[in-house]
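Below is a structure I'd like to ask you about.
A single protein chain has been removed from this complex, and every other one stays in its place.
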Amino acid sequence: MKFRNFLALIIVAVFAFIIFQAFTIVPAAGEITINKFGQADLSNRTASRYINKNVNSDSKKVIYKESSNLESGSANIVTSVVANYRSFDTLGEITVLFLAAAGIAIVLNLEKSEKSRFAAKEASLILNTGIKIIFPLLLLAGAYIFIHGHLSPGGGFQGGAVIATAFLLKMLADYKFEIKEKSITLVESAAGIVFVGLGLYGLITRGSFLENFLATGTVGELFSGGTIAVIYTAIAFKVGAELTNIVKSLIEA
Amino acid sequence: MVNLTLIIAIPLLMSFTMPIFKMLNQKLPKVIALLTTAFNLLVLTANFSQIMDSAIIIELGGWQAPLAINLYVGPLALLAAFLINGSAFILSIYNLTQDYKFDDKFYLLFLMITAGASGMVMTGDLFNLFVFIEITSIAAYSLTAFAGRDSYEASFKYLVIGGIGSVFMLLGIGFTYSAVGSLNLAEIAASAGLINPLLLQITALLFLIGVGIEAELFPLNFWVPDLYTEAPTAVSGIMSGAVSAAGIYALARIFFTLFPAQSFLNYLLYLGAITLILGELIAYQQKNIKRMLAYSSLAQMGLIVAVISLGTEGAVRAGLFQLVNHSILKILLFISAGVLISAAGSKNIDDLAGLGSKKKTAAFGFTIAAMGILGVPFLNGFISKFMIISSSLNADQFLLTVLILLAAVIEIAYYLKVVQKLYFEDLKIEVKKTAVITIPVVLLTLMIFGLGIYPQLIADPLEKAAAELINNGSYIMTVLGGM
Amino acid sequence: MLNFLEEWSFFGGSILLILIGLYGVITRKNMIKILISLALMDTGVNLMLVALGYVKAANAPILNSVVQTNTAAFVDPIPQALVLTSIVIGTAVLGLGLALVIKIYDKFSTLDISKIRGLKW
């Protein structure tokens, strides 16, 4: 082992040790510290307000498929956090992905590569045929995931990723398969505009950016959650298009 | 009064639409970028008097203030947002004369770096701060790569260092959330006193590293010179004029409002002082003019951090004024240097000799900005230098004062070398055609003289911003008051 | 022993992941490996975030036909939402990094970062 690596190991180990110390703190009376593993105290956290859906309204018992017109209509509480309580973060998050897609496109296309890549050739019959079968199924699965984002685990990102995977497989199998750059761009832009547009509409009608302006329905129903489903659909299209775009750029580079 | 969310929302909308604008008309993206930044400035101006009265809190998504994400725009955030959007506006004017390949992507990234930095200074939520830092840095990674050639290397280095920074920051966020149970800055600040000291120490250090990378603190700043050297001029300008200002803001917010403790400020003080003197010493060595400006930026950042972390009101005010000046001056320096570089076809200082008689506007801009940084009377740098020395002596920091002045002398040495080369040496190279930068130079020069002769212009915002930073109680009260 | 493992495998494991990642970034010369190390660190932090919100024997924060009301014990949904964001950001950075690596490899014909020092001093 080289000396430099040894030194690095020591330093990093000391760092890890210091971080580890944070978990072993025994707090004095009145002090607060990190909760022990498995003993997270939700009652003191903002999370409890999200679970009880009483950020803006009074606390009341929420019952699956019964309670309706809650402040956030999603049965999946993580979804209500992602697409409702903290939707501003989510907007930022898809922006990050959007920027990365733009950045990747720039980096790979700015200067023509001097090296020749391996020549693409047709994939095997098995792969080709398999993907022909699996492609629509993947699209369907993706759609299911983002449409049911407020009811079950999943959501816009996951659905978008599955859709992008479908296109990735398609591109792997068929080297002649090409999606028009223009159409990807249009989907990407349109989905983004819809998301920001929803926010601005909320701002105009309700006075606050990204505020929910649709009825929230009954918890657990498919048509519930207000804007969540719309937002998730936009996200899914955007993420799907962006990831496809990234994959496309990387393949074509 | 116009809702301040628009400062982030409109650039977002515009950058999402930018590819479509490009399809409509080739020239549209640069115009849209200019209009958007101008719109942002208008929104800020419309809110000016209200914010000077009392800070504005914007609840996003209609959720009650401390419980979900909210924006907090006090005098300090307003000042920083003005800086950021003003820088972007000036650079957008400059960009009108530039031609970029993939200009839709360039302008959408440019708008997003502005919106990201504005978000950094306006947000009242810890994790949201992280998201905006990431938006800003990813836009910066991509924009850096726009120059091709060596810029990939610069971008990759920044990306890796930035990645490490974001890990540190996320760790800090996790610890804070687990202990406090909230991500709202005001709520964290309110219970910061209860946090176990060891945990507080570790968390604060994690944030120090995470945000220190954006604020260009030594020794986390070695990506800066590479980036400033290789990136296109407008990007160097926005990085040093706007993003580093946002970095300083985030640092100040965390160590004044969130975890106000003298020991952390002392760390910052020493780091800032080291950054200052090291930056100046290295800048003096440089043969490459952009690299020289980059190290000079580092040094200035160090100076600002050191002065602000003295923690007295006068010192904070001096540091903030220096921040404002630095943004104005560095942008002018970068765009003038950009024109000089393209006229000479080289970044080497020796090749710029004699350009003063050929590229008059650029050489004038460079000279005025250099003199501003060096603190010539009647220019804005003089006032801030006076305030800095005064406040650092007031805090009994004799050694720091001497160090600042020593650094100023080194600064004189290397800036004047360039100025002399520009005007008093014979032309050596063939001068190439370059962009016209009269409008930005005139605007920035007016600002330099305006702030130098009548600094009262921003006395009130500075005073309120400093007061806001010093007293974190008012921040907490404003956000949590409704509870 | 089992108790200890249960208590520390998440925190300890995530710290270990961060340690490995950091060590990789500092010592590896291959740019791809550096990016992998970054991804490892990201994973470590994400794991830690989720672990910080874990409540023993509680449900996933989703109301369904089994967990009918919100009076039941749930794990903390906020870290999960944060992790979702942080994963996407990590992916974005990773993708951009890989694109840069492709271009750098084009230019220098090497993946060894210690040989790519066109920018220094």
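Here the chain labels run A, B and C in written order, and each chain numbers its own residues starting at 1.
By definition in this document, contacts are C-beta pairs under 8 Å (C-beta built on N, C-alpha and C of every residue); 3 or more make two chains touch, one makes a residue touch a chain.
Going forward, contacts and distances are computed from a predicted model.
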item	value
Name per UniProt, for the chain absent here [options: "Multicomponent Na+:H+ antiporter subunit C", "Oligopeptide/dipeptide ABC transporter ATP-binding protein", "Amylo-alpha-1,6-glucosidase" or "NADH-quinone oxidoreductase subunit M"]	"NADH-quinone oxidoreductase subunit M"
For the chain not depicted, the shown chains it touches	A, B, C
Residue of B:F132, B:F146, B:W223 or B:Y475 in touch with the missing chain, whole complex considered	B:W223
Residue among B:A117, B:I213 or B:A273 touching the omitted chain	B:I213
Option from B:P29, B:P66, B:G86 or B:G165 whose C-beta touches the chain left out	B:G165
Residues of subunit A (touch criterion as defined above) contacting the omitted chain	8, 11-12, 14-15, 18
Hidden partner chain, residues of subunit B it touches	156-157, 160-161, 164-165, 168, 201-202, 205-206, 208-209, 212-213, 219-220, 222-223, 225-226, 263, 267, 278, 281-282, 284-285, 314, 317, 321, 371, 374-378, 382-383, 386-387, 389-390, 393-394, 401-402, 405, 408-409, 412-413, 416-417, 420, 423-425, 455-456, 459, 462-463
Missing-partner contacts on subunit C, residue numbers	22, 25-29, 34, 113-114, 117-121
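Just so it is clear, only the chains that are shown with their structure count from here on.
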item	value
Chain contact graph, described as a line, ring, star, complete graph or other shape	complete
Distance between chain centroids, defined by C-alpha means - subunit B, subunit C (Å)	29
Interface hub residues of subunit C, defined as touching at least two other chains	18, 22, 52-53, 78, 82, 85, 89, 92-93, 96, 100, 103, 107
Where subunit B touches two or more other chains at once, by residue number	127, 131, 134, 138, 141-142, 145, 149, 152, 155, 171, 175, 177-178, 183
Of subunit C, residues touching subunit B in the complex	18, 21-22, 25, 31, 34-35, 38, 41-42, 44-46, 48-49, 52-53, 78-79, 82, 85-86, 89, 92-93, 96-97, 100-101, 103-104, 107, 116, 118-119, 121
Residue numbers on subunit B that touch subunit C, as the complex places them	127, 131, 134, 138, 141-142, 145, 149-150, 152-157, 159-160, 162-164, 166-167, 170-171, 173-175, 177-178, 183, 225-226, 229-230, 282, 285
Residue ranges of subunit A touching subunit B (in the complex, touch as defined)	18-19, 21-22, 25, 27-28, 30-35, 40-41, 44-47, 49, 55-56, 84-89, 91-93, 95-96, 98-100, 102-103, 105-107, 109-111, 182, 185-186, 188-189, 192-193, 196-197, 199-200, 202-203, 206-212
